[in-house]
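Written below as structure tokens is the structure these notes are about.
What follows is an incomplete set of chains from the complex, kept in their original frame.
So that you can tell them apart, the chains are marked A and B in the order they are listed, and the count of residues begins at 1 in each.
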Amino acid sequence: MGTESDIKLINEDGTRIDGRTAEELRPIKIETNVLNRADGSALIEWGGNKILAAVYGPREAYPKHTQDINRAIVKCKYNMAAFSVDERKRPGPDRRSIEISKVVSEALTAAIMVEKFPRAQVDVFIEVLQADAGTRIAGLTAASVAVAAAGIPMRDFVVGCTAGKVEGKIVLDLCKEEDNFGEADLPVAVMSNSGKVVLMQMDGSLSLDEFNQATEMIVRATKVINQIQRDALSAKYAASMEGGE
Amino acid sequence: MRLPWKEGSKVPRDELGVLSEIKKGYILRQLKEGKRNDGRELNAIREATVQTGFVTRAPGSAMVQLGKTRVLAGVKIELGTPFADTPNQGVLTTNVELLPMAFPTFESGPPNENSIEYARVVDRGIRESKMIDLKKLVVTPGEKVWIVFIDIDVLDYDGNLIDACNLAAVSALKTAVIPGAAQGLEDIPLPVTCTPIAVTFVKIDEFLVPDPDLEEEQASDGRITVTTTEDGNLRAMQKGAGGAFTFDEIREAISMSFNLGKELREKYFR
């Protein structure tokens, strides 16, 4: 947050650098079961993000000492493809990816009926193919669809959105420039029915009022995004990935 | 086979141990009677001690004891090259080491997901509050800047490492001196602008309590950290460790965090 810049992020008419209004989402499209081998998968395109999520399991947790006799463990690996960002990323997990993998695993654990699968593990892989701000939330939103597509029982969909502060204004779904040069970033994911928060991180500077304003926007947005998740799942014969363009 | 050392004491991996159902029940009954596991009031944090200057030869340091949790933060300040995209700023890095001496199942080795998460939450609080004025750390723009290394050794673990690490890091930074003299410059205090305080809560049944001890962490379902500054702003938040929170609970945590932050600032940073 907060690298300074001469870029003007909010236009005089109040629109944003990419022409959106404060509470306007970027285009979102989700396709399910785009992969053959995984038990469930989903490709999400969200603004310029292109992210694949794939699920294997439940299967016996391995190594054995990681097994929980009461529930399945959910292991998520978030990874950015080397070519997904402007400057080539060296393969392998960095500290940011490790943290994201952790909070995303925890968010999915809250939604999956892990108590039905003692000693098992559910593996969730999120691969960012093209990054454009908000990848953790987009990846988690896709992962939730992939879990459902794998037939793994969930209490609720997990669905998220980011809000932030840009030139003093609270806006929804930050784009890349807003993410780089804005004043606050607040990614949140909730369970679609209960509305409870399963992922939240925040950095920058927000007053309590601004926080409330941002979370209200997020709550409204998650309802829209959840519908896209549900539509993607009910589309019986999902188009192949090429159709996703 | 009868072993001369107690069985069940084998070294487990990858886990902090599991709390008995009996102990969980006790903690919950206590909460319902308005008391915490260790007897304190519901919304109270544990007694803390802060000893700055413990590592006398480091530019800044602070030993913090929070209940039975103990961490030592040391600050090193060295000349180096700025990042290409921020040529007019110094550099800040934060690292947490979960020393194996701190807990029976902590292992030697590179940072794991826990220590990385803790370090990044502490780092965000310090970085996003602009506590350190990184622009004042430039010696030659684009070429030579001061790099501030915050390294935190976790020595004794009894819950709530994030808050203990944050308190130690902030205390160490506030007493740190840039060792300019060794470079033909001047020794000057590290330019510090504010005091970010992290307060962490866990949810146990319907209770949201700050500064959990280890047993409370084990009994809990969900963790949330809120870092605030004295100007009344949120600077970093992190929901962690499974579970789910309502927005009302989060607002409650924020509100308590502002209050406890104020209390801690008055107590330790007058």
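Here is the rule we use: a contact is a pair of C-beta atoms (placed from the backbone, for glycine too) under 8 Å apart; a residue touches a chain by one contact, two chains touch by 3 or more.
Please read these numbers as outputs of a predicted model, since none were measured by experiment.
A.B. asks: Tally the chains of the entire complex by the labels shown and give it as a formula.
C.D. replies: The total chain composition of this structure file is A x3, B x3.
Note that only the chains that are shown with their structure count from here on.
A.B. asks: Using mean CA coordinates as chain centres, what's the chain A-chain B distance in Å?
C.D. replies: Once rounded, the distance between the two centres reads 27 Å.
A.B. asks: Which part of chain B faces chain A closely enough to touch in the complex?
C.D. replies: Against chain A, the touching part of chain B is residues 12-14, 85-86, 111, 113, 116-117, 119-120, 124, 127-130, 224, 232-247, 250-251, 254-255, 258.
A.B. asks: Which residues of chain A touch chain B in the complex?
C.D. replies: Where chain A meets chain B, its residues are 1-3, 65-66, 95-96, 98-99, 101-103, 106, 109-110, 186, 191, 194-208, 211-212, 215, 219.
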